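Take this structure, written in structure tokens, and hold onto it; I'll ask about it next.
Every protein chain of the complex appears in place save one, which is left out.
Labels run A and B following the written order; every chain starts at residue 1.
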Amino acid sequence: MTTRVDLVGLTKHFGSVHPVEDFSLAIQPGRVTALLGPSGSGKTTLLKMIAGVLRPTSGDILFDGESVVDLPAPERDAPMVFHNALLFPQLTVEDNVGFGLRMRKTPPAERSGRVAEMLELVGLHDLRTRRPEQLSGGQQQRVALARALVVSPRLLLLDEPLANLDPDLRNEMRELLLSVQRSLGLTMLLVTHDQEDAIVVADHVALIRDGSLVQEGVARDFFERPASAWVAMFFGAGNLIPGERTNNEVVTPLGRLRVIAESPASGPVLVTIRPEAVVLDAVEGQANTFEGTVIAAEFRGNHIRMQLTAGGLNLEATAPVDDAKGHAVGDTVRVALPPDKLWSLPAE
Amino acid sequence: MALIVATILLPLVPLVIQSFTRGYVFPQLVPAEWSTRAWSIVLATDGGTWKALGWSVAVAATVTALALLVAVPAGRVLGLRTFRGRRVLEFLVLTPLLVPAVAVGIGLDITFIRLGLSGTFWGVVLVHLIPAAPYAVLILAGVFANYNEDLEVQARTLGAGPLNVLRHVTMPAIMPGLIVAGFFAFIVSWSQYVLTLQIGGGKVLTLPVLLVSTASGGDVAITGALTIVYALPVLALLVVTSHHVVRAGLGVTGT
Partner (left out) sequence: MSSSGNRGLRAEPERSAPLLIRDYTWLKLMPALVVIVPLFAAAFVLAVIQSLGYFPLIGLRSFNVDAYRSLFGNDEFWLSLLLSTRIAFMAALLSTVLGIAMALGIRGIWHASRRSAFLFQFSLPIPHVIGALAMVHLLGQSGLIARLGHSIGVIDAPSEFPALVYDPFALGIVAEFVWKDAPFVAIVALGVLGTVAENYESVAASLGASSWQRLRHVTLPLLVPAVAPISVIVFAFAFGSFEVPLLLGESFPSALPVLAYRLHTNVDLALRPEAMALAVVMSLVVMAAAVTYLTLVRRVLRGEQT
């Protein structure tokens, strides 16, 4: 089932607390959309409004163009999976998975068939008679997923489903989510505070801050074309260079820098570039070059993290681990910031 | 909510009203004559009230202290450890909550007389501990179930000795639970009537013993006033500890 979901100006107020403010987003059918944001940014409140367990103060929620705001949660077919699994402690694995069907009064024969199918899908068929307390965290999470899938959801809502898992299990669960999504063609909304989860699992990412949408798009946009300095920092951009922009040039302490033409803002701006994009040994004729001094170099496993100082500013850059030139602390390097990687943002 | 609270408060209303009346008989709803006679009798310095209050406070305070003393280590073990025989121990500690007080009093009667505990302060304290200590153990076991022992290890590695660990780590962490457990031990002892009657043998005259014999005298004004004297200390205690009691959800989590 592939359902398109539209959130239109969603707002939730609890007295003077406003966790969600005028939030609009189109969730594409059959795709994974990630709702990414720091804790306390209103993600879970949004999720609960979509599920129907919280009523929005204003705004609308459309499933395939039809408003569901007045539809109670049990009739929305939008099951939730929480980070702490929340398996019903008194029920066995298969009864947990069958819960939704039992509520719908599905005949037992059909129910056990569907339950078996879903347990097979998440790879837990052998544990079907266990109780929740006898399962590991990762297994509980998979049961919770099967429990949500068994009701043939129009939209699957996942609230930090990977948050409590160890790195190995986390990867396993990501793979499982992706394969389930592919085989069932589900519309999924994944709430997470972890950008890696969002990048790996989602087709489309919506970044939320203080209850409002800050930026949406494919994962790469957030790294290369952040909408604000806050977005750039959230994605670990590291380098923010203040300056004054006219046309495609920004006057900065590092000199005049050419930036991507379509990057927003003019006048006082911040220029940002990913550490990976900084070129350390510029060749003759490259644009945006200047001299810098290495003040730190740290081995980070698959790369070397470099700290440079130039024009009174600190810059971050990376170098390959087997960098033949072996830049050491105190060396002077010729730095280039490629104009097609330099993005300008409104100064805040 | 307002309705529930009203229902909870309602039964005490007549007692309060009648304590300020004289000749408050059926069918008076609003008393015909207001009076502080009962209060001046009950609060008279040479009356039995102050003595009974003294007995009650002394017994309940001693019971509370002893109950906490035995309950902290027991609660710690039951809250933090799983071991063979645990359920049996739990059962042993908790059965006194189930068995009727009268039965305990009957069983101990002869022994307490032999040991010279009958009719003494310590005899009453000991017998009050039977229902009071299990409550304290139960609540503290709940508290310790959520206690992280690594805090103590951490403190030790930072150079704290056993006493400092107790004072700066363990006690602050369990303080709310200790307050709730103490509150319950106190009210269990404070409310105890029949055990005091059986073991105290008319010599340890706590407030409830005085109150029941006063009530059978039939003076509703004096009964009312004495009731209030008996209720106020524990209500005051509730005011002080209420916050913790709510937070702990009574400390009783399912077993």
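In this text, contacts are C-beta pairs under 8 Å (C-beta built on N, C-alpha and C of every residue); 3 or more make two chains touch, one makes a residue touch a chain.
Owing to the predicted nature of the structure, the values given are computational and were not obtained by experimental measurement.
When the whole complex is considered, the residue among B:23, B:73, B:116 or B:172 that touches the unshown chain is B:73.
Taking the complete complex into account, A:76 is the one of A:12, A:43 or A:76 that touches the chain left out. Within the whole complex, the absent chain has one touching residue among B:49, B:62, B:118 or B:170, and that is B:170.
When you scan B:127, B:179 or B:205 for touch with the missing chain, the hit is B:127.
Looking at subunit A, the residues touching the absent chain are 48, 51-53, 72-82, 86, 88-92, 95, 99-100, 102-104, 108, 147-148, 151, 157.
Residues of subunit B in contact with the chain left out of this view: 1, 4-5, 7-15, 18, 25-29, 66, 69-74, 76-78, 80-85, 89, 92-93, 95-104, 106-111, 126-127, 129-130, 133-134, 137, 149-150, 152-153, 156, 162-163, 165-166, 170, 183, 187, 190-191, 193-194, 198, 208, 211-212, 215, 220, 223-224, 227, 230-231, 234-235, 237-239, 242-243, 245-246, 248-250, 252-255.
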